[in-house]
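Notes follow once the structure below has been shown.
Showing subunit A:
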Amino acid sequence: MAKIRGAVKVDTEKCKGCSVCLGACPMGVLDLAKEVNGKGYNYCYMKDPEKCIGCASCAIVCPDGVISVYKVKVD
Partner candidate 1 sequence: MEKELKLMKGNEAIAEAAIRYGADAYFGYPITPQSEVIEYFMEQNPIERTGMVVLQAESEVAAINMVYGAAACGMAAMTSSSSPGFSLKQEGLSYIAGAELPCLVLNVVRGGPGLGTIQPSQSDYFQSTKGGGHGDYRLIVLAPASVQEMYDFVQIGFDLAFKYRNPVLILSDGIIGQMMEKVEIGPQRVRRTMDEVIKQCPWATTGKTANRERNIITSLDLVASRQEEFNRKLVKKYDTIREKEVRCECINCDDADYVFVAYGTSSRLCMKSMDLLRKEGYKVGLVRPITLFPYPSKIIAGLAERVKGFLTIEMSTGQMVEDVMLAVNGKRPVKHYGRVGGVVPTPEEIVDAMKNFMKGE
Partner candidate 2 sequence: MTEEIIIAGFGGQGVLSMGKILAYSGLMQGQEIAWMPSYGPEMRGGTSNVTVIISDERVSSPILTQYDTVIVLNQQSMDKFESTVKPGGTLIFDPNGITKMPTRKDINIYKIEAAQLASDMGNQKVFNMIVLGAFLKVRPIVDNRYVEEGLRHSLPERAHKLIPLNMEAIEKGKAEVVKM
Partner candidate 3 sequence: MAELTINDIIKEENLVYKKTKVMTDNVMHYCPGCGHGTTHRLVAEVIEELGIQDKTIGVTPVGCSVLMYNYLDIDMQEAAHGRAPAIATAIKRVMPDKFVFTYQGDGDLAAIGTAETIHSCNRGENITIIFVNNGIYGMTGGQMAPTTLAGMKAVTCPRGRDVNTMGYPLHITELIAQLPNVRFVTRQSVHTPANVRKAKAAIRKAFENQKDGKGGLSFVEIVSNCNSNWKMTAVDANKWMEENTFKEYPLGDIKVEWELQEGKISLRNRKLDY
């Protein structure tokens, strides 16, 4: 059965760590990093990348448009 694998790329320097994407993700993939970016924000990252389905929910609620989404079908 074909399986969907997704991944997101976060522009960490522009991320403001607002966490809205965290709650938007149906799979609980995302979390805030312990580290901070140049602006002092704990930026978002994929804590559990295996679970990502590339649904883009995180990206479309991101107020700063810092998330790009990729998706592949795996046989």
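The rule is simple: contacts are C-beta pairs under 8 Å (C-beta built on N, C-alpha and C of every residue); 3 or more make two chains touch, one makes a residue touch a chain; residues count from 1.
Per the selection procedure, all candidates are chains of the complex that A comes from, given by their letters.
Every value quoted in this text rests on a predicted model; they were computed, and no experiment measured them.
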Of 1, 2 or 3, the one touching subunit A somewhere in this complex: 3
Sites on subunit A touched by candidate 3 in the complex: 5-7, 9, 14, 16-20, 22-24, 41, 46, 49, 54, 56-57, 59-72, 74-75
